[in-house]
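First the structure, which I've put down as structure tokens, then a few questions once you've had a look.
The other protein chains are all here in position, but one chain of the complex has been omitted.
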Amino acid sequence: MTTHPTPTDPVPPPSTPPIPSAPAPSWQDEATGPTRSERLSALAQQHGALVTLVVAVFAAWLSFDTFLTTDNLSNMAVSSAFLAVVALGMTFVIVTGGIDLSVGSLFALGGVLAAWGSRYGTAVALLLPLAACALIGLVNGLLIARSRLAPFIVTLAAMLGARGILLAVTDEGSRTYLVDKDSFFAKLGQGEALGVGVPVWITLALFVAGAVTLRRSRFGQYVYAVGGNEDAAALMGAPVARTKIAVYTLSGLCAGLAGALNAAWLVSGVTILGSGMELEAISAVVIGGTLLTGGFGFISGSLVGVLLLKVIQNVINQIGSLDSAYQQVVSGGFLAVVVMAQTWLGRRRRVL
Amino acid sequence: MLSAKSVSKTFPGVRALDEVDFTARAGEVHALIGENGAGKSTLIKVLTGVYTPDAGELTYDGAPVRFTTPLDAQHAGISTIYQEVNLVPLMSVARNLFLGREPRGRLGLIDFARMHRDATEALRDLGVTVDVRRPLRELGVGAQQMVALARAASVDARVVVMDEPTSSLEPREVQTLFGVIRTLRERGIAVIYVSHRLDELYEICDRVTVLRDGKVVHTGALADLDRLRLVALMLGREIETVQKEGLTSFTGTHDTETEPVLTATNLTVRHHLHDVSITIRPGEVVGLGGLLGSGRSETAKAIAGALPADSGSVTVAGERVRTGSTPAAIRAGISLLPEDRKAEGIVPGLSVRENIALAALPRLSRFGLVDEKRIDDLVDTFIRRLRIKASSPHQKVGELSGGNQQKVLLARWLAMHPKVLLLDEPTRGIDIGAKAEVQALIDELAEQGLGVLLISSDTEELIEGSDRVVVLKDGGTVAELTGPEVTEQNLLRAIATTELA
Amino acid sequence: EDDASDDKSAAGGEAGQAVSEQGGKTCAIGAYGGKKLDLKDATVGFAQSEKEANPFRIAETASLKAEADKRGVKLLTANAQSQFSKQISDVQDLIAKGADLLVIAPLNSDGWEPVLRAAGAKHIPIVTVDRKINATACKDYVSFIGSDFVEQGKRAADQMIRTTGGKGKIAILLGAAGNNVTTERTKGFEDRVKEKAPGLKVVFKQTGEFAREKGQQVTEQLIQSKPDITGIYAENDEMGLGAVNALKGAGKKAGDVKIVTIDGTKGAVRGIVDGWIDGVIESNPRFGPLAFQTLDDFTRGKKVGQDIVIKDSAYTKDNAKSDLNKAY
Partner (left out) sequence: MTTDLATPRTKATDQDRLRRQLQDYGVYYGVAVLLLVNILFTPHFLSTENFRTQAVQVAPVLIVALGMALAIGSEGVDLSVGSVMALSTSLISLYLGYGIWIALAAAVLGGAAVGVANGALVAFIGVQPIVATLALMVAGRGIALVLLPQLKDVHDPSMASLGSGDLLGIPYLVLIAAALTLLVAFVVRRTTFGRQLLAIGDSRPAARLAGLPVRRVLILVYVASGTLAAVAGVLATARLTASDPTSLGTLMELSAITAVVVGGTPLSGGRVRIGGTVAGAVLIQLLTATLIKHDLPPSWTQIAQAVVIVLAVYAARERGKR
């Protein structure tokens, strides 16, 4: 992940010579630039999740000698991969100022369809869930962009609808389709390269592609523009509706792909997956520094957010005796602390 | 080049355009003028694909066209600066400038180095030097306007449309803009230009179309039309009545008391203000002069508690006011008419009635229950007194024209019976008729003993309206002009000399 | 290895589990792989599936903890809070944390491949309790200890046939959708009814999601639209108690509608005493003693059964009062 974290700039400044004589307008900021502490807090806001992650990892390493083992790390990596892919799509949606609650259901549906399709070969196992989930994402996008319905409610309906389709496909949830353990499709979930699971590699590749797309493609600029000021974006000629349709389709696609990979990993189309996953993905994206109001955010942050959630869960398990009720109190409290810290750090920069 | 035939556009309850014919020719600067709400912005939006007309047709280059999105129009070579600064605040200056036509390198990825170079250059041509990688929101309104201008000018356009581009520009930037417009004209580009400032029109425009109540009342060469006739056409009144009204509606100086009603001492806000002190006496209009970004708006906001001050104090009638709290300032009798009417002034989804009553609600309620009767009375009075044009008091404020929105805001504050009124660009984007009304109102209020702080980029307005002018530069006070010293020359000199320092 | 010791090892007064059949097939450490060890020095990981709020889960976790304490074994626990993905990583975390042996209460039967591979690579013995894992015993895991859910459904059907006389209209309150407990308890019940009492018709099947409130709401709708319902089969006690609430609220009297449920919680058994519930098929959650005994035997090198199906008792009018203290 070599992307730069602010939407203001990914490339070192071009060495523009200072303009000598021209009457420099007074908004030049030599004198009034941000102070040191402000710059620090700006950095902390952008990299807050990363800093927290490093601190958490460090603390866990000191406290538990079983934390920083290859086993534990590779487990965490593989099991984060699926949520990460979902969060990737969610990041695009949130940067446009939207939200996608359907991802959990689509994740489950994707898995079931992949497992069902795997008997017809890897191509079907992959394409079927991708097509179905992208289609539902597309419908979300159309309703949101063309009919101007609120994303929250549209994707909430899609969450119910996709779950309904899943139940219909699985005989009301009573059938679990299995994937042949020796198929190529199963390898996508099970295999390893250089000691790291294939899903992890796929996820990393997707994140690099996603980051490049968001930061360096024209489409990415539209995504930021739509989230930053939709009316202005439209007046500047940005294809607002198409951008929105694209991000919801992308989000559906990511959720379906994550579900398919997960099915390959579990070698079965488990029907009870994905409930609450939308909230996890949203939390990860927000913890990663993306503004839920849109217009600001970055892909790498979402990855950090996912890892942070994972590490917390792992630490709770490392303690090994924490009551399930306390686990929730700890998770909720932690989420609150992270967003408070972030908001507080970010507030000093918000001019309004 | 670009023309409209019998174009009509209706909004719920309003016929914004009524069979409008309009033609912009290559190589001419075409003024589009009219009162607030006459339909200028609507016409522009119809011409540029934002709205589809209900009836009539557009032709471009002699062939009928139909733009369904702004993008269509842009592709066809029409580039537009819309009335409100319409950019994306969280994105960098360069990204705003090039949105949708970023220079691309290998793999179709954006070539940022080139984009930044080009952006820096494009802005430098307009006399603006900024770090183009910074978020746009860190720039002032004027600088943002220049970015929008650079955006429009840097496209290979054949028609350039500008809807009130100068409303937040300083005289110097206006001249830069005119330079750009002249180059465009020489290149054979059609420019459509909307402004309420008549001087500008005469300086730069060739032809004019006057809109009134959605209808075209005149089209022709601007040189054939003198100012008075132009105004008369706009307002639909006789020349004689217009003649009497003069340039601004200020009457001159006011009788002021000696004890200041407001004293702001050493206000300091990091990055914005340092040690700004201002006193306002009852019945006095104090002008605040300075260039863009000199901190005028910040001063007003700091006084009104909308910008937390790091140090300094504000007293009203001898009583110290807690800084950094809008409610405290309002309770003390300070009212602020903010500069950014759209974002910080109106509550667009609420009705005219609710907007007017908003700040005064606690006073218009008993035991937390709203007294509808008293609100109706109040709203009635103000709609009549300020001649607010709305289809009913229940119309959403967001649907009103800019000038009427401004009047609603004025009504909101007058309903508070303030001791001090801080007016930040009160006549920006307001047509002559309304402007005169607002100016007369300011006068009247001062006469009634109100202390007024007037911020205006319109030098004429500032000079004629103020009894005293405080000049700011880079967030600090640099001069104060009193009584006969208040002249345009002195003001410009104050700004200029300090700039050398 | 018959567990005669079981009754003694169960916490005072409560009914411990008894093995009903051992299915013949056994498993020993040689066949599975891995090395012998002394349970006392071992770390056992327990992966619970649902929050400990339902009496069944409370009793299950408590039983394992109590037994670990009693034996002085170090126990690590994790709770998946009903999220399957979390349970998979929970078990992996337990392995990484150094668990030598695993007891898993699976949320779902399928989807265990990653865990089984990880455990298999280290030859960590796995015992699953309560629900089964769809995999090969003695290869992917050592043994399964638990009830036969299809059988529970059948026994519930028998009870329903008995109390209704084999005639009338029956409603089923299903467990959570997509869950194999639900699927099997439904299958067992419906198969048995079809086979034994063709006069008994299942006319209504709606999910109550294993929760009392949902059971109550669904039953309230049911008695409006099908006032002539004869009996309700609730796939767990909680939904059954919800159904009782609904019937009470509609002004029915105890016994008007026959109710048969599964689990054996105190509340449901008291319902029998009060006359509102007609039968409760037990699903015994006290897996601690049996699970640890199995692990102990296995790690010592003894053979253990692959399929240790426990003997669930049942509560009816005849024994409800006297056995109330056995309920959990």
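A, B and C are the chain letters, set down in written order, and residue numbers restart from 1 in every chain.
Methods note: contacts are C-beta pairs under 8 Å (C-beta built on N, C-alpha and C of every residue); 3 or more make two chains touch, one makes a residue touch a chain.
Bear in mind the structure is a predicted one, so any value in this text is a computation, not a measurement.
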item	value
Where the missing chain makes contact, among the chains that are shown	A, B, C
Residue, one of A:135, A:167 or A:319, that touches the chain absent here	A:167
Selected from C:84, C:204, C:233 or C:276 as touching the chain missing from the view	C:204
Touch criterion as defined above, residue of C:168, C:267 or C:289 at the omitted chain	C:267
On chain A, residues whose C-beta touches the chain left out of the figure	99, 143, 147-150, 152-154, 156-161, 163-168, 172-173, 279, 282-283, 286, 291-293, 323-333, 335-336, 339-340, 343-344, 347, 352
Missing-partner contacts on chain C, residue numbers	51-55, 58, 177, 203-207, 209, 211-214, 216-218, 220-222, 224-225, 227, 238, 241-242, 245, 248-250, 267
Interface with the unshown chain - residue positions in chain B	10, 12-15, 18, 50-52, 213-214, 304, 306, 326-327, 329-331, 336, 338, 343-350, 354, 357-359, 361-362, 365, 368-370, 376, 380, 383-384, 388-393, 412
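The criterion applied here is as follows: only the chains that are shown with their structure count from here on.
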item	value
Most centrally placed chain - per-chain CA mean versus overall CA mean	A
Chain A-chain C separation of Cα centroids, rounded to whole Å	37
Between chain B and chain C, centroid-to-centroid distance (C-alpha), Å	72
Chain A and chain B, separation of their C-alpha mean positions in angstrom	41
Multi-partner residues of chain C (each touching 2 or more other chains)	none
Of all residues in chain A, the ones touching two or more other chains	none
Chain B residues touching chain A - in the complex, by the definition given at the top	50, 69-71, 73-74, 80, 82, 86-92, 95-96, 99-100, 102, 104, 108-110, 112-113, 116-117, 120, 124, 127-131, 133-135, 137-140, 143, 151, 172, 270-272, 291-294, 473-475, 499
Touch list for chain A against partner chain C, complex	64, 66, 69, 71-72, 75-76, 78-79, 82-83, 167, 170, 172-174, 176, 178, 181, 190, 262, 265-268, 270-273, 275-277, 310, 313-314, 317-318, 320-321, 323-325, 327-328
Contact footprint of chain B on chain A as seen in their complex	7-11, 13-14, 16, 19, 22-29, 31-32, 34-35, 212, 216-218, 221-222, 224-225, 228-229, 231-239, 295-296, 351
